[in-house]
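A protein chain is absent from this complex, but the other protein chains hold their places.
A, B, C, D and E label the chains in the order they appear, each numbered from 1.
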Amino acid sequence: MKIVTLGEIMMRLTPHDHRRFVQADDYGANFGGSEANAAAALACFGEDAWFVTKLPANPIGDAAEAALKKTGVHTDDIVHGGSRLGLYFEEEACGSRPSQVVYDRAGSAIAQADLSDFDFDAIMKGKDWFHWSGITPAVSDKAAALTEKACQAAKRNGLKISCDLNYRSRLWTPQKAASIMIPLMQYVDVVIANEADAVNCLNFSYDVTGADENVDMHEIQVLEAMRQHFHFDVAASAWRQGAHGLSDQSVQAVILKDGRTYLSHQYNIVPVVEKIGCGDTFTGGLIHGLLHFDDLQKTVEFGAAAAALKHSIPGDLPLLSEAEVLACVQKGGQDGMVR
Amino acid sequence: MKIVTLGEIMMRLTPHDHRRFVQADDYGANFGGSEANAAAALACFGEDAWFVTKLPANPIGDAAEAALKKTGVHTDDIVHGGSRLGLYFEEEACGSRPSQVVYDRAGSAIAQADLSDFDFDAIMKGKDWFHWSGITPAVSDKAAALTEKACQAAKRNGLKISCDLNYRSRLWTPQKAASIMIPLMQYVDVVIANEADAVNCLNFSYDVTGADENVDMHEIQVLEAMRQHFHFDVAASAWRQGAHGLSDQSVQAVILKDGRTYLSHQYNIVPVVEKIGCGDTFTGGLIHGLLHFDDLQKTVEFGAAAAALKHSIPGDLPLLSEAEVLACVQKGGQDGMVR
Amino acid sequence: MKIVTLGEIMMRLTPHDHRRFVQADDYGANFGGSEANAAAALACFGEDAWFVTKLPANPIGDAAEAALKKTGVHTDDIVHGGSRLGLYFEEEACGSRPSQVVYDRAGSAIAQADLSDFDFDAIMKGKDWFHWSGITPAVSDKAAALTEKACQAAKRNGLKISCDLNYRSRLWTPQKAASIMIPLMQYVDVVIANEADAVNCLNFSYDVTGADENVDMHEIQVLEAMRQHFHFDVAASAWRQGAHGLSDQSVQAVILKDGRTYLSHQYNIVPVVEKIGCGDTFTGGLIHGLLHFDDLQKTVEFGAAAAALKHSIPGDLPLLSEAEVLACVQKGGQDGMVR
Amino acid sequence: MKIVTLGEIMMRLTPHDHRRFVQADDYGANFGGSEANAAAALACFGEDAWFVTKLPANPIGDAAEAALKKTGVHTDDIVHGGSRLGLYFEEEACGSRPSQVVYDRAGSAIAQADLSDFDFDAIMKGKDWFHWSGITPAVSDKAAALTEKACQAAKRNGLKISCDLNYRSRLWTPQKAASIMIPLMQYVDVVIANEADAVNCLNFSYDVTGADENVDMHEIQVLEAMRQHFHFDVAASAWRQGAHGLSDQSVQAVILKDGRTYLSHQYNIVPVVEKIGCGDTFTGGLIHGLLHFDDLQKTVEFGAAAAALKHSIPGDLPLLSEAEVLACVQKGGQDGMVR
Amino acid sequence: MKIVTLGEIMMRLTPHDHRRFVQADDYGANFGGSEANAAAALACFGEDAWFVTKLPANPIGDAAEAALKKTGVHTDDIVHGGSRLGLYFEEEACGSRPSQVVYDRAGSAIAQADLSDFDFDAIMKGKDWFHWSGITPAVSDKAAALTEKACQAAKRNGLKISCDLNYRSRLWTPQKAASIMIPLMQYVDVVIANEADAVNCLNFSYDVTGADENVDMHEIQVLEAMRQHFHFDVAASAWRQGAHGLSDQSVQAVILKDGRTYLSHQYNIVPVVEKIGCGDTFTGGLIHGLLHFDDLQKTVEFGAAAAALKHSIPGDLPLLSEAEVLACVQKGGQDGMVR
Partner (left out) sequence: MKIVTLGEIMMRLTPHDHRRFVQADDYGANFGGSEANAAAALACFGEDAWFVTKLPANPIGDAAEAALKKTGVHTDDIVHGGSRLGLYFEEEACGSRPSQVVYDRAGSAIAQADLSDFDFDAIMKGKDWFHWSGITPAVSDKAAALTEKACQAAKRNGLKISCDLNYRSRLWTPQKAASIMIPLMQYVDVVIANEADAVNCLNFSYDVTGADENVDMHEIQVLEAMRQHFHFDVAASAWRQGAHGLSDQSVQAVILKDGRTYLSHQYNIVPVVEKIGCGDTFTGGLIHGLLHFDDLQKTVEFGAAAAALKHSIPGDLPLLSEAEVLACVQKGGQDGMVR
């Protein structure tokens, strides 16, 4: 199937071996972004996936594009120009020490892209699915306008549209987010979100009367209420369980459709090699399952297992075959699976 | 004591830092093989240990031999010639992601060695012990013929013979294995095996009536039945407990002789740095103990502790002194020992 | 505040990636020492901290000094001369394999320093606090004499004095330690110690009648008895809980003053990146808290959190801001904190 | 323009930092092959370039394909199957020490590929140019048959055909080479060769009567005679001048057409970072120039400069833009250019 | 002596081992800037040197400051705030391939600093020398205003002022440069420049009638004319000779004062490990010599040797003692010195 994604890809610079920034003579360099990661997941699962963005016409932008090409993502709709590629520095979390991020993404090419840079009808024509996340419109007002135009073109061309709300407090406030995201929800068929995203991006809260003690069950009820309120066809979510550094960490996921709940098993993720890109891998697995499996329980297991496996792969980009994810699902209860 | 081992040594190529093959610009290179690892363990424990094989007469073969020399293993009975050294690529297991191995070992020098390459009577003369594993005859029909000749020469020269059944499904089928291994069992005094090896290599299964719920106890009963059936003097086994990535993984071992069971403590192996070569280290510890300790409980503790310690050492080859293993045994219940 | 520390700084050489010495073609090189580490912790918390020692007038000594300068520690009272910098080789602990240290520190510049090398009155004048550990007088008789002179000068100039007993069995015997340390205790206001230090450095043991079953509580009673016996104003201690390699390791600490006990929460330290310098970080946090917080419970939490965070930072030298440690304290029970 | 190439791609394993094999714990891993390198050069210059081969259906084969994708080479005509990817070990030349290569390429997927694996008419249809080298038919008899079928299909579909004779003494003898290569020359429009290739691949020698003392001029006369004898439209060659390790090494190239000689400047290559893939980069530059420049002097400068620049890029695959090569050509006599 | 410098410090990110950006998974990270480098040179020669700038109040800014502290540069006049640290990516030159730089320095903290951020009278008071380069006012109009105020405060407080013209075509045009730099020349006592700087920064050209054929001599005549025109006390210059990659590269320098020319020997720089920071090291050596040697020939030799030695040290910051530079000067003609 043919899937289009739209968003920002950045360079991440990470010291090696748990070093602090002040100790770093070397930085691991890696390219990624929420939609690019999802596109890479889809390409690895065998889909035809496009990532659409604007990259600076310099060798750093070229390197970002080559990283995508290597995974098989189509890059021919990427526009070149603008001043820079956004980047950020990251110290990885370790024990009681949380991860530390220094963003340096202002003024990136995609944040300053114009509507005239893209012909979205040409991009969407003949494609099956359009995916974006809440990060894209958060990047700048110009990027928010791009997102709206892309959604409209996707709708016009008959694509299904999915959105991962992905609230980012460093990019916008809940007020700003709601003002932009709520109108965009009319285009969305499949939403990926958690309760905090619902509150922050969509100003949506739900009082769970007589709710289950279980925190996860609470989240699921909020998600279902949101799904109904916004008339989403499908709502889905994946989450990590267990504190960092402990031995019982796992990933679990849920799909909600037609009033039914499809809850996955829990998949072991210890030791955690990489936290970034795991949610996007769930998204990729979800879209792949919705397009091909015709079985929502299998789809949610596939998405959860993909997200769990991604915790073992360094870098943002998922590098997992469909066969590997299915094998993880089928090991049921052994080895990797916690319960 | 003087101990001879016979088998294949290969190069293992492993990406660093949990990278997938597609991400690897560098491979860690390491030499090992079941019998070579056991020989290295024995050399480190102070024995005179020989590893016998055929290596290509090129610098890659020379590098494999130098790696053995560095541990003190005697290499003067190695034959040089043939076309290549077998090799394999390995991604290490991580979280829910299993280890992935791509074998490239066909056509190796030892797989294509002729009977005329070796004078086994000269090799065995004056030695005390001969060890081989089920991998050696599995490598090729020629290697199976070598194994038989070696066993016969060892027997003629009065050596004790040990065999680690070590079933490898990528090298042969249970049918093929049984046809070759069962006749060889007549030469074996000490067997190292688990229940699956018994089934696959020796077509031996045993119905444990009223067996203990405990899985390990079940294994021990099968092992004892096999020991009696094949008239082995000693049967032994070591196994890992606890799922990968969890906090309570350990190694435990057993020796069976004269109808008595010698069960070791459990030895902590978290974090696991290396899984390869740990069973061979148990074998090395077992042979060392049988030759010197005159105390089967001490022997089984020594073997289990050696295997546990090996999990902390990168590469196939064990690099552990007798003193270090004894210190681990004696810490009893503290630090490294789980119970 | 202005804080003076006195001691030895050494080069530590550590193989990478859990390699054994025999496998090492490369050694990570790192500078540290108990008092230097505490000084670095204090400098990172915003104090004016001096480290006083004697370094060889060669580029290795210069590199040690530059490493301190980088953290902001003042090095202008360091004396240059003598023959060598002490060093040691360390294999890190892993699973059942304990850490292995080969010391090569005999004959270092500070061990052979003369009283005439330092003008302690000039060093102490105008400063607020003097910190040393039991390692300093243990290094050599000359260093013991230096320590006494430094304590006397500190007292004359009105500084508070803290001492971490830090018994080192490779440097002296309990008899030798007691003969030197007990007379020095008259100068000490704040002691950092555990029960074993009390026994070995001060020949002090205490029979805990009807003591709590809880091992830690036992330690606290001994510490309080010692505090009273030696008329220390404050006694403090920090300790790791949970065996190496297990998932529930944490750091906890206590401060004893005026008959009251201030016990910290437990702070998660899994995975452990570095064990060295964590106690010294506690000491740095303790001194910083005593000087600024006027709240002993906050002080003990600060010290314990600082020590826990240090487990995530490679190298001896703590690289933690006050804000980071306070953030860890305030997360109370979430993420990093075990209970 | 659309260019098809056919050949073998291998993994090269190289110790770092001038280490000998016996010193190597790590190998740099890199994918390349004569035609794959040329295809990558063409893709980097902006052409649509296909590399056709057979790769094993395993992650090592996938990694080779991903390396090509990253450069923009089209891989959709690659066939998957067979047993292994060929590989070789290489110590780089250094001073008086020559490079040392241990081949391990027997039995590769492409060497054992069948004619039925490829539909060459489908592959060639609508394309403009077909390039192969003498290595391809040398790999195996099956590969020689593939090469012939590919040439015939290319001819049928109206493509221009280029061949780099590339004699490899480890793969075949001059007798074998001539028996296969001479009949294939009828399809070739553009040949890349030096005198030794002419002798070894085509059994072609030419007595240069009254020839210039200049060695290079001698080569050019032989090349021209060969061009006329085999009715090639164009003959071209590039060569290094100056002994390894000396300061005046450079690359120069020539194109011969219609009885005219186009000789390039000399381009500096010191220091040499990589020797492999430089001739293939010349080939890529030659084809690019022939297709676009309509100026043979510009074409030969472009090819020579591209080959010279490739000496600065680690790995087989050229990573050079057209703009970079043209800038090198235009610097004329400054900096990089020797004369 | 007490020396103040003012300017921008940036992070440089460089791929290892001659890799191109598209090949880089790792970047070496290094901090430097023209004035910071000169300050570090001076600190290493034993001066009290201050570097004044504005750094972002984040860990990347802190790491830049720590790198300076490590060399002994005083950082207590650095102001903290603003949004980001400027950075740039650099591929090192190699053979015919020129170095390639991708700047990403817009919007840095110092470029956006206000006059109110600095109290230049407090900074200059009691100091002996103020050094800046033409890069500082080129960074932004705000930075140009800072430079003027700093010069005025330095003059008021009786400091000598040196300026390295350092024209940067990526930061401003000759028109813009001249409009800002010419008025600033009134404050300058010691200028470091070459002919291109004179033309581009000061709109100064000089027709060398009957000039020597020798290019360097031509430069010296222009420099002397410029010195007289602008009433500089001292003019100085250092330059590399010999094309990149060739064996006879060297550094030579000149000082012009009172109509006399002091020309240094040529100092070998092969192999070149680092090109960045070498001119700044000359500047540091020049200032050090002018302050201490009272011998202009010795001063120019010292500066040239320091610049030559810097070519052997990776990273921007010079790490050379006075003794090392003097030893290089004194070896006269042997080893390192070409003539």
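By our rule, contacts are C-beta pairs under 8 Å (C-beta built on N, C-alpha and C of every residue); 3 or more make two chains touch, one makes a residue touch a chain.
The structure displayed is predicted, hence computed values, not measured ones.
Q: Using the definition of touch stated at the top, determine which of E:A196, E:V272, E:L291 or E:L326 touches the missing chain.
A: Residue touching the chain left out of view: E:V272.
Q: Go through chain E and note every residue touching the omitted chain.
A: With respect to the unshown chain, the touching residues of chain E are 70, 247-248, 267-273, 305, 308-309, 311-315, 319, 324, 327-328, 334-337.
Q: Considering the entire assembly, which residues of chain C contact the chain that has been omitted?
A: 13, 16, 20-22, 24-30, 58-60, 62-63, 66, 83-84, 87, 89, 91, 100, 102, 104, 106-107
Q: Over the whole complex, note the residues of chain B touching the chain we left out.
A: The list for chain B reads 66-67, 69-72.
Here, only the chains that are shown with their structure count from here on.
Q: Please report the smallest number of touch steps linking chain B to chain D.
A: Minimum step count, chain B to chain D: 1.
Q: For the identical-sequence pair chain B and chain C, what's the CA-based rotation angle in degrees, nearest 5?
A: The two chains, chain B and chain C, differ by a rotation of 120 degrees.
Q: Could you check which of B-D, B-C or A-D has the same interface as A-E, with more than half of the contact pairs identical by residue number?
A: Residue-number overlap above half with A-E among B-D, B-C or A-D: B-D.
Q: Between chain C and chain D, tell me the centre distance in angstrom, where each centre is the average of that chain's C-alpha atoms.
A: The mean C-alpha positions of chain C and chain D differ by 63 Å.
Q: On chain A, where are the residues touching two or more other chains?
A: 20, 22, 66, 70, 247-248, 271
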